[in-house]
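For reference, the structure discussed in these notes is given below.
Every protein chain but one is kept in place in this view of the complex.
Order of writing sets the labels: A, B and C. Residues in every chain begin at 1.
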Amino acid sequence: MPGSTFGKLLKISTFGESHGEAIGGVLDGFPAGVKLNLDLVQKQLDRRKPGQSRISTQRKESDTLQILSGIYEGQSTGTPIGFIIPNQDAKSKDYNHLKDNFRPSHADRVLHQKYGHRDYRGGGRSSARETAVRVAAGALVNQIIPQVKIRAYVSSVGGINLDPNKPLDLDRIDDHSTRCPDPEMAQQFEDEILNARKAGDSLGGIITCRIKGVDAGWGEPVFDKLHADLAKAMLSINAVKGFEIGEGFAAAAMKGSEHNDVYSDAGERLTNHAGGVEGGLSTGEEIYFRVAFKPVATIMRDQSGLNKNGEQVNIKGKGRHDPCVVPRAVPIVEGMTALVLADHFLLNRTSKI
Amino acid sequence: MPGSTFGKLLKISTFGESHGEAIGGVLDGFPAGVKLNLDLVQKQLDRRKPGQSRISTQRKESDTLQILSGIYEGQSTGTPIGFIIPNQDAKSKDYNHLKDNFRPSHADRVLHQKYGHRDYRGGGRSSARETAVRVAAGALVNQIIPQVKIRAYVSSVGGINLDPNKPLDLDRIDDHSTRCPDPEMAQQFEDEILNARKAGDSLGGIITCRIKGVDAGWGEPVFDKLHADLAKAMLSINAVKGFEIGEGFAAAAMKGSEHNDVYSDAGERLTNHAGGVEGGLSTGEEIYFRVAFKPVATIMRDQSGLNKNGEQVNIKGKGRHDPCVVPRAVPIVEGMTALVLADHFLLNRTSKI
Amino acid sequence: MPGSTFGKLLKISTFGESHGEAIGGVLDGFPAGVKLNLDLVQKQLDRRKPGQSRISTQRKESDTLQILSGIYEGQSTGTPIGFIIPNQDAKSKDYNHLKDNFRPSHADRVLHQKYGHRDYRGGGRSSARETAVRVAAGALVNQIIPQVKIRAYVSSVGGINLDPNKPLDLDRIDDHSTRCPDPEMAQQFEDEILNARKAGDSLGGIITCRIKGVDAGWGEPVFDKLHADLAKAMLSINAVKGFEIGEGFAAAAMKGSEHNDVYSDAGERLTNHAGGVEGGLSTGEEIYFRVAFKPVATIMRDQSGLNKNGEQVNIKGKGRHDPCVVPRAVPIVEGMTALVLADHFLLNRTSKI
Partner (left out) sequence: MPGSTFGKLLKISTFGESHGEAIGGVLDGFPAGVKLNLDLVQKQLDRRKPGQSRISTQRKESDTLQILSGIYEGQSTGTPIGFIIPNQDAKSKDYNHLKDNFRPSHADRVLHQKYGHRDYRGGGRSSARETAVRVAAGALVNQIIPQVKIRAYVSSVGGINLDPNKPLDLDRIDDHSTRCPDPEMAQQFEDEILNARKAGDSLGGIITCRIKGVDAGWGEPVFDKLHADLAKAMLSINAVKGFEIGEGFAAAAMKGSEHNDVYSDAGERLTNHAGGVEGGLSTGEEIYFRVAFKPVATIMRDQSGLNKNGEQVNIKGKGRHDPCVVPRAVPIVEGMTALVLADHFLLNRTSKI
């Protein structure tokens, strides 16, 4: 599994299982001289951590970041930033029934098929607990590019969609536990989630991400297009099944004369259907994209799974899980976005003499 | 621009501008002992090449593959496969008006902002001509995993959608120039495209890709999830704005009890909502995903662009372009898919002792 | 500094400063199913750790390895192995005089020139303390290839050379604190080192490394030749200034008719001048190479250094350092060798169909 490293010049390598000693990471390629506010990092971790509201899992983790290297007297030194987040409230015995049984739509079975031997407790490496490391890393690298403002929010839950034309105040995202900046819709989302929980079911949802402050020219023209790297970053998050930038799938139904972002008399783009990228490079306009999350596989109902012998077994609905992950996934989307952007910011420094 | 290389163990590095001497690539990491049918490779190139039907651009390119190394007596030797595809029908003077002017929704302006100096002729490196190299590389690496059958087809054009529940004969994809295996819909797509051409406009569309023959366990659990790599591969193709796997965006509106792929009495998954991946690893089921293409930016109408001085200018609708790229993009989607899968096939060989 | 990661398929990313919280690393790409003996790992760390004999520094570090992930029930799971080694006996105030002054032949000045801001305490990231992580990682990955026996020993100290033709018992390397398997020469080396210490001076030396059990065919023919990767690995160790494999520099004075390893009647190589590699690939013969270490820069004498203003300053001989590093560098050479070999072992699995 040489797949726990992300980035080109600025790389994050992560480790850790849900019920192991700790999770953590190494940020290699972090430039020297960045003044770092670690409270901002902890704040992002707190936005992702479990048990923060009545719509999220009751696992209690303080998710306290411990920086081990790379920062001296409040500034990055250019050396790798190593950090860990200890695991605390790991109730591993809740998972004993999974030792020889595979839950439907979880990674249990395929991990067994791939590796033979695995740490099944709490989903092990495939638990979304791993994403806490991404959140920490993202909040650190975002401080390399403080001019870039990354704001994600929940725009759909269980099929109910925020009207895309409704004006939003992005400073109100955290006003509500569902992380939808529209108060009315936020409440509706919460009701849906609580209903699903009551029914022992789970819900999918969509996160929209908007980014301001990216200059023109970040990204590379062929394989490492800025939005291709964003797509990979998003699809690498647990439960994500779709990504679209700008008009996205809707663009497939448009005509060129409708979709093209033509220029005004003043030499400015009149529209931004492209979502802030042209030819794989940032345009300087707002970047926006949407990320689709499937409903969590763990539900509080009996389901038919499989055992190691290939026989159907009944899987009890147990464990501590969110009925809908999107509110807690908001800082994960922001973190992965920051990792992509800071990397391309550095890469872009080498594009010309 | 260190972004013209794709892959981990099996890497393709590409080069070439639309109106330069040639385009080409180097496949590094290709295992020895693969018997190679180069006719299959040329056939895929022919499916992508311009001028193949009345719905595609009239640029004439034979797109003849020249293998320069890595194959001896019909078999791969384990050394890099270098190859070129010469450019022939490059009418560069058609593009003189673009030297100092930027077309709307093209890479012209951002390339200028990023690099200062560029080859503007025919879109240079950002031309879709570059994708011919991907098609050739993909058709070569697909022969490493002959058991894997990758079939892409057009499932939407200009907002008209193929009914996803209609049974399809995937052997009939090439029966019609639009590469939709449903004859009736294929004709409707062609009519739409011809209408758009007549109107000097362009259309977007969607390609669906289905893959059989991938064993369980390909992919890596965290950043290099199989579908994350597929997403990056697809978004790296010119004009692509969205990717979804399995139920994709529709999954965001589903409940866990609906979306989960539970097991039958016989120990088999009853459904495949996941699209063939769980936890980032292939499940052994069919992999399927959809790719959204925006309408081509070049239309045969005057549009307002920008010049180097930042002033609005009129851009004439000139050059040779497809009114809708999706039919020719089918082999590109297949090629990029093959590159991802063959790479993960090799990576998977190292996952356990 | 995106330079703290080593390896292709099997990657170690390291972090940590000499006087920070901890040093540590992440091993990504470690295959599943390897039974791991952590005592062997701790034993290698103990061979490197400071304060183990009267010829080494008096800094006291228990160098206790803490594994945080990737191993479950005594076996690797295929997920990243994260680990830390806490720093304990960091007497940072010993280094206050180095805040604004640069010692001669240390990294102090160039780090200041490169990064502006640095953790100067104890040499920070450039301290040889960082190599403890390499030792731990090497001892872990060696267990992927238990058939490979890597044995390094001290073959020269301060210009006194072990006779290369003298028969050696490689099981006796640790019999003496100088890690020379020839008892007489071991004693002579110790005397030299103690004399140097008394004189407040330091000594260079040479480590020879011999490897058995590598099959034919590991390595890649062009840039990633097995011995090219070994050379990089060795030169990346602090204080190393030279590497030679097989006859090495002596080969430059030989004739082809002398150097060629021709075959016997029985079809076996009569000699192994090549040192176990031909064309960058292992031959199946013993691999052997030599690594030259310069004398440590820190000596217990006053030396003329530089301050931040570019003025000459007197640098007091302070801090805790070995007068000769080669005895403690033996497990570092073995660790880096193991990292190179285990990586190529895995890579070689993908070289043919």
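Here, contacts are C-beta pairs under 8 Å (C-beta built on N, C-alpha and C of every residue); 3 or more make two chains touch, one makes a residue touch a chain.
Remember, predicted model here, so these are calculated numbers, not experimental data.
Taking the full assembly into account, the omitted chain touches A, B, C.
Note that of C:S56, C:T79 or C:S126, the residue touching the chain absent from this view is C:S126.
Remark: the omitted chain is touched by one listed residue; of C:A186, C:C209 or C:A274 this is C:A274. Those residues of chain A that touch the chain absent from the view are 9, 29, 31-34, 78-79, 144, 221, 346-347, 349-353. Listed here are the chain C residues that touch the chain not shown: 1-6, 8, 14, 104-107, 109-111, 113-117, 125-126, 130, 156, 158-159, 196, 201-206, 216-217, 219-225, 227-236, 238, 241-249, 251-267, 269, 273-275, 278-284, 290, 292-299, 301, 303-306, 310-312, 347-348, 350-352.
The missing chain lies against chain B, touching residues 1-5, 9-11, 13-17, 20-26, 28-30, 32-33, 66-70, 72-73, 75-82, 84, 114-119, 124-125.
By definition in this document, only the chains that are shown with their structure count from here on.
Chain copies chain A and chain C are related through a rotation whose angle, from the C-alpha fit, is 180° to the nearest 5.
Ranking every chain by how far its Cα centroid lies from the centroid of chain A, the top place goes to C. Rounded to a whole number, the gap between the C-alpha centres of chain A and chain B is 26 angstrom.
If you average the CA atoms of chain B and of chain C, the two centres end up 46 Å from each other. Among the residues of chain B, those touching two or more other chains are numbered 221, 347, 350-352.
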